[in-house]
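Okay, here's the structure, questions in a sec.
Note that one protein chain of the assembly has been removed; the remaining protein chains are unaltered in position.
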Amino acid sequence: MYRRALTALQKFTLRLDVAINRVYPTDLNPLYYTGGLTNLFLFILVVSGIFIFFYYVPSLFEGHASIVYLTEQVPYGGLIRGIHRYSADAFIVAALLHLLRNWFTDRYLFSRDSPWISGMFMLLLGGFIGATGYILVWDERALAVLGAFDGLLRSIPIVGRAFAELVIGGEGLGEATLPRILLLHVGPASALYVLLWWHYVRLRHPKIWPPATWVLVSLGVVTLLAALIPAVSGTPATPGASPGAIALDIFFLLPFWLAGLMPPLLVVLLVAGLFVLGFVIPYVNRESDPAMGVRHAGVALVIDGNCTGCELCYYDCPYNAIVMVPSPHPGLSRAAASRKLLAVVLDSRCVECGICIGACPFEALELPGMLESEITRAATEAVSVAGAGRA
Amino acid sequence: MNDAHRSYVISVYALALVGALCAGLILVGERYGSPERRDLWALGGAALGMIFVVYGLILLMLRKLGMIGLRRAEVEDDLRGRWTKPVP
Partner (left out) sequence: MTGAMPAQGAWAPRVIGFVCDWAVGTSAIADGDGRLRAHPSVVLIRVPCSGFIRPGWLEDTLKAGADGVFVVGCPYGDCLNREGNYLMRERMDQLRRRLQRRKVDPSRLAMLAHGLHDEAAFLAEVAALLNRLRQLGPPAAPRTSAPRLAGPTTAPQAVPAEEGGA
């Protein structure tokens, strides 16, 4: 059932591509750059965040006022604040699109589980950073979010109280709270870049930035939104007063909204369960569509006798799965006899795509499931089938 | 030049005009905006956003005209005249 659902979703995703590619040149299709868009919005967040950092005072009395000062008194301060707000929203949306697209198009197989796992961690951190961002504004909504967060953490048995005190900076709300939340906002944001290194490390030429058109349009849309729908703070937070009903954004603050409806521990288990399922996705053995039978053609094999150490396979492999080592012995063919380097395939990184076979001019690489002799035989047979078919 | 290309060229000119207008609005926002006139700051900000969008769309139009592109091999292929339609 999982397989059928996924095949249907894959069909939807790729049909959507066909429609989009009628409008844009294919290499400008924005859905091919969901990862780059996420990175772009992260960059905008960091730059606008640094600007806001200059003005924000993390204290219970001045937190709200400093942000209001930034929004109303500093030239274009409100714009930068709005850009920060809307880029954060866009970051989550782009990250989710990235997750969904890579899930539905099977881009997590073999060694690509590395980007997948690091991506799940980044999503978790991103959500956490977003929640702390809401709290830093220190208006009524921030207090509601903090209260909900505190409740969620405390509901975790045994370690819950320790986590809650870590986040709040003490046993209860105090002067240490906002500086702690600020640390938990900026620190994980820096940790995101470490996770991004892990995310890229198995890929050659990762698409880090979208094409220029989309960088400009995204930046422009976020700025436009910030100007047209200004981000404003609510009334200052008054801890201790009984909270009225606060409207919480259902999309971005979903766990906190749910905490008002369900027992907090249930929400925690739900979120944890979703993330565990997410981590498991690359390893669920989903058999391929029979029409795609050639996918498991076996890890590429180097034919030692023919390899001349020309490095073409090394440069072409999209997963850095081939390394060149000093040749331990000369090869057999004439060209290979005087080689200095030998290509070695790292099995754990090979995704069995065969791009190295296409790159090699010396017939020194083969896919065990699709040998060159099979290809040439299939081609010759195909020529005679084609000849018969044109009657 | 066929109809589609003609419409792209007209779009480029129209977008450039909009961009010039936005540049003017940015200057207005900068000059007359103040904490008391925050709406002018908002206007300047919206114009700034529009200029980015306009610039991005101009690049898209140029790409569809085949005047800018990614890699040499693709541009040659597109311009050498493949058997069917040009860049969509």
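For reference, chains read A and B in written order, and residue numbers begin at 1 within each chain.
As a convention for this text, a residue touches a chain if its C-beta (ideal position, glycine included) is under 8 Å from a C-beta of that chain, and two chains touch if they have at least 3 such contacts.
Note that the coordinates shown come from a computational prediction; the quantities given were computed from them, not determined experimentally.
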Item to complete: Among A:Arg15, A:Arg161 or A:Lys340, single out the residue that touches the unshown chain.
Response: A:Arg15
Discussion item. With the missing chain put back, one of A:Ile83, A:Ala227 or A:Leu367 would touch it. Which one?
Written reply: A:Leu367
Worksheet item: In the full complex, which residues of chain A touch the absent chain?
Response: 10-11, 14-15, 17-18, 21, 26-29, 32-33, 105-107, 203-205, 207, 291-295, 297, 301-306, 316, 318-319, 328, 332-334, 342, 344, 351-355, 357-361, 363, 366-367, 370, 372, 375-376, 378-380, 382-387, 389-391
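Note that in this section only the chains that are shown with their structure count from here on.
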Worksheet, complete the sentence: Cα centroid separation, chain A vs chain B, in Å, comes to 29
Discussion item. List the residues on chain A that touch chain B in their complex, please.
Written reply: 21-25, 27-28, 72-73, 75-76, 78-79, 82, 212-217, 219-228, 230
Fill in: Sites on chain B touched by chain A in the complex
30, 33, 35, 38, 41-46, 48-57, 59-60, 63-64, 70, 87-88
